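As structure tokens, the structure follows; a few thoughts come after it.
Every protein chain of the complex appears in place save one, which is left out.
Labels A and B are assigned to the chains in the order they are written; within every chain, residues are numbered from 1.
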Amino acid sequence: MAKAIWIFVEQRKGQIRKVSLELLSQGRKIATEVGEPLVAVIVGHGLETLARDIAGYGADKVIMVDDAKFAEYSTGPFTSALNQLIRQEEPQAVLFGNTAIGKDLAPRLAQRLGVGLASDCTDMLVDHESFLAFKRPIYAGKAFAHVKTNVRPVLATIRPNTFPLATPDLGRDAEVVRANPSIDASDLKAIVKEVVIAASKRPELTEANIIVSGGRGMKGPENYAILEELADVLGAAVGASRAAVDAGWREHKYQVGQTGKTVSPNLYIACGISGAIQHLAGMGSSKVIVAINKDPEANIFNVADYGIVGDLFEVVPLLTQECRKLVQD
Amino acid sequence: MIFDLTEDHLMMRKMVRDFAEKECRAGAEERDETEEFPREIWNKLAELGLAGISFPEEYGGVGADYIAYAIAVEELSRVDASVGVTLSAHASLCVNPIYKFGTEAQKTKFLPPLCTGEKIGAFGLTEPLAGSDASGTRTTVVRDGDGYIINGSKIFITNAKEADTYVITAQMDRNKGNKGISAFILEKGMPGFTFGKKEKKMGIRSSATYELVFDNVRVPKENLLGEEGQGFKIAMVTLDYGRIGIAAQALGIAQGAYEAALKYAKERVQFGQPIAKFQINQFKLADMATQIEAARLLVYQACYYADQHRPVGKYSAMAKMFASDIAMWVTTEAVQMFGGYGYTREYPVERMMRDAKITQIYEGTNEIQRVVISGNILKE
Partner (left out) sequence: MGVNIVVCIKQTFDTEAKIVLDNNGQIDPNGVNMIINPYDEFAIEEGIRLKEKFGGEVTVVSLGGSRTQEALRTALAMGADKAILVSDAALDRVDEWTVAEVLTKVVSGLAYDLILAGRIAIDDGSSQVAVRLAENLGIPSVSSVLKIEVNEGEATVMREIDGGTELIAVNLPCLLTAQKGLNEPRYPSVAGIMKAKKKELKSLTLQDLNMNAEDLVAKMQIARYSLPTPRQGGRKVPGDAAAAARELARLLREEAKVL
């Protein structure tokens, strides 16, 4: 199917990642707009049950590569598989979520195909010359580059939480095609020996809808308990500023900021965070920002949609109580 | 005349600045409050070669020049003046006199651990009755066999108790006045050598300042520094060079305060605009910037003379006097710029102002600096 739009659907242990569903949702709109098919490509093992969900979010066709050798993601085999499929089917565009896998797979694949790649895009539009044009943040979101390419296929990775989820149509059908790309010895020079997933009931920071974050004002690691309580009520992830991570209160993987993670949740609640430029770089694209800080001059208030000047140790537990009431309604 | 720093100097500045920002900034206020000596910071800066920066490699130093040393002290002081003076007192007041006046045996024995920072150095000249009038030394030394016995005390000694190696002065013959003073190298742990009162200071509070107490301290003849009777001259030469370090410290303090004031002025909004828009603040910042430039040039000039082995006394006195005076002025105006906030511990400028004051006093008060300068110019 030349001219099709492909979405690389990421899954782990039978769970499709939210960003892939977001891409299917947006892909569906675009496919309809340009009158071309939307094709989902999924690579892994034990994928049968997923075709229905993928169809529900708008795919016309699902290319399924289902084999034990693809059970765990690995750069070599996945790059080879997609390369073969793309050369065969010649889609017009291939979109990935800007996840750990997307960031690893897309550039390797792009180089093998000899094409460009727009990374970490926060918007995508149909363009009559280059089919798709992208907006992507640079300098940690302090500016944007509007990029396009004349080379095909158009490749891009899209930032999670950029596009809204459609309401799935579970009655929808899609053609399921099983493909069997081969891999060779050169694909096996890196072997995954072990995967350790941190058991966390919290959503992953970069995918969370709501993030409660703490900075220097938290004064110590034990005090994060009050943020965790609020996060539990809201189903949120818990983040930290660089100050807190450098002080050893939180692990680096929870750091939000220029040298940490970039997040764009619907709601970002910054507690005891001053709002240094580097932190804003990591959460500035949040839809709504709330700041709780005892310093009325803190920079964070300049970007917060709602701010409370007060002692977070008083305010946060009270906010937790209020949110609990709301959630129970 | 070349006014640019070399690439090495620029790299050094960046390195020490990064170090100061990452290692010293976060704890500076706390150390100021608890008066905790920055031992861990010292160990880290020693690893980078800063403890022996301008001393030759053969003695464990790095063989850089005075400008490199001044840059190191300045950049550390820009963030934490206590760390800056710890390095300056160590290098200029202890390592330098041993380097300049020590025998080969003394240099080989004492310099390497000092240059690597394994040991810290200090200098004991000042006494309760001998401040500006250093020749009024009351600490006594008598010959004993082929060694000496020292009795007396020193006051306001930077790095005291934390340091392992001390260069001190003692009077052997009051009738000879200055020419009766001798210098000795003492080590912590020598029987009779103890530490007295810790000073509670206005500023540079995490710099260790204690009394030295000598109670029949027996010192072998190998520890006499220079000749008998040369002690006063050694002290004066040491201070001539040491002033460069203090000038650099004052310069760093001023720079740190100025940057803080500049940043704040751009951010603080009153009457609907950043206060940096008001001419009075613009003029103050302009004056600060100009004073700092002038101080920097004086410091580097003194360094240049030192590196060229030309007489340094007049220039180091000028640099120390000028830099410390402008540091006091800049830090005071910085507190003013911050308004009420500047007076609180939330912001670093009040500490910088408290830190700046001592630079007008130690290693020769600014009054004494004028004595040195006028002494020089009247001879010319």
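Methods note: a residue touches a chain if its C-beta (ideal position, glycine included) is under 8 Å from a C-beta of that chain, and two chains touch if they have at least 3 such contacts.
This is a predicted model, so every value here is computed, not measured.
S.K.: Which is it among A:108, A:172 or A:219 that touches the chain not included here?
M.R.: Of the listed residues, the one touching the omitted chain is A:108.
S.K.: Considering the whole complex, not just the chains shown, which residues of chain A touch the missing one?
M.R.: Residues of chain A in contact with the hidden chain: 73-76, 79, 99-101, 103-104, 106-108, 110-112, 114-120, 133, 135-151, 186, 189-198, 200, 204, 206-207, 209-210, 234, 252-253, 258-260, 266-267, 277-278, 281, 284-285, 287-290, 296, 301-311, 314-315, 318-319, 321-323, 325-327.
S.K.: Hey, which chain B residues sit against the chain that's not shown?
M.R.: Residues 7-8, 11-12, 14-15, 18-19, 47-50, 53, 62-64, 68, 72 of chain B touch the chain absent from view.
We take it that only the chains that are shown with their structure count from here on.
S.K.: Please compute the C-alpha centroid of chain A, do the same for chain B, then give the distance between them in whole Å.
M.R.: 53
S.K.: Please output the residues of chain A touching chain B within their complex, sorted ascending.
M.R.: Touching chain B: residues 246-247, 295, 297, 299 of chain A.
S.K.: Quick check: in the complex, which residue numbers of chain B touch chain A?
M.R.: Listed in rising order, the residues are 26, 267-268, 341, 346.
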